[in-house]
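With one protein chain held back, the other chains of the complex are shown just where they sit.
And then chain A:
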């Protein structure tokens, strides 16, 4: 049942084979996209700001990506892994100082005004660059956006910026909002931040706090004959068991982002009329990482870090904690990344004897009680799996004579303890891989990051070699050369272990069989759902 989804393409080709082989023109009712209907989806949180141009995060995208569109969306087959949205083409200059976007014509905002290059220029310069959590990094050298005509936007950078990075950033970082709505007053306080106005297939209709969000079909959408659905409703279900129950009772048709806990998947997959879908999240891969405080003298020794890496049974973690819904990690780039991943890194096989030997070598002999030293271990509370891995790691460390004390905090307290106060020895974190090392995994190894920056290297690690690779990659324009640098980065990180990668996982959706066209791109849950349909 896993790894199953219907795309229109596969359905059509399947139907063609059927026709050719049996000459029976019968296509099942579920295969022909139908118009209309309300799709009710489980939501577990209500973001305070729904403007994806300011807050590029999955919680915001989950709802607002249907309303506000980016320049391009991730795609399984498209060139550079992209499919056009508000931009129809993009081209980088040789010197890396300009990128030209040709914009889609005939697009209107939900309030009827036309979408033009002025909106793109405004969003880029006034929002992505100064205000957006990720845009502040990628667009830091963006100087100007020229708009020679209404459908061309030319981004001008003060310093050469790799086009590969800009391309990889398009789906998540380039949500375009209307200039005429945002140009007056403070952008952060604009009412459209909670009732977004965009160009997407759905219009924002209403939000009842604590209950639901409702989106309505945009009848003037540029995608002809789309969207299929009349309405999308996000029902707020804060309880962990609520989504599974609501699916079974047919009150909702979709629970994305693993709203149904892994432990329930086996049971729910046997319920008639429901399917478990593991595709559609490849672009949102989470990495299970052991963060290390290098200020601890024991942990500053690479032998000790290697010993810890050898003490972790990655297969066990994937099988027992993730129930198979994850991949073991070899290094700081997940295996499912097609551009940057390399397997050519040192391997740390599960080997307790070797781990013990490394610790002996490092000079931390076991005492009379079999213990070498004590550690404070802080598992991040955001996911069940990070907490469970914390429990596992404590046992794994005990097997090599390291006595780890578990400290369980809530989210805010964990953030403060690890990323501001550095009050940890080991922490378990789930950083996101965002399709390009420059905006994700490198920040965990890079030195010189101020205190208090979340999900970054706050363990006091410093390596001149790794810093040099990161700096060089940031200004390397050639995609091949840049990719090679990041392969080198992976090798160095796995050699020196500033942090330890254990597993990579993506989310699971559970959907009613009536929902068609789900999981047809690598960021499906946070894409626009214009072709998603519901059998009536």
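Note that in this section a residue touches a chain if its C-beta (ideal position, glycine included) is under 8 Å from a C-beta of that chain, and two chains touch if they have at least 3 such contacts; residues count from 1.
Definition applied: contacts and distances are computed from a predicted model.
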{"item": "Listed names \"Electron transfer flavoprotein subunit beta\", \"SRPBCC family protein\", \"Cytochrome bc1 complex Rieske iron-sulfur subunit\" or \"ABC transporter permease\", with the criterion being the UniProt name of the chain not displayed", "value": "\"ABC transporter permease\""}
{"item": "Options A:89, A:133, A:320 or A:395, residue touching the unrepresented chain", "value": "A:133"}
{"item": "Which of A:88, A:413, A:479 or A:535 contacts the chain that the document leaves out", "value": "A:413"}
{"item": "Hidden partner chain, touching residue among A:89, A:194, A:395 or A:408", "value": "A:194"}
{"item": "Contact residue for the chain not shown (choose from A:122, A:139 or A:455)", "value": "A:455"}
{"item": "Touching the absent chain when the full complex is considered, from A:77, A:94, A:239 or A:369", "value": "A:239"}
{"item": "Chain not shown, touching residues in chain A", "value": "40, 45, 47-49, 55-60, 131, 133-134, 136-137, 188, 194, 206, 208-212, 214, 233, 235-239, 241-242, 245-246, 248-249, 251, 382, 409-417, 420-421, 449-450, 452-455"}
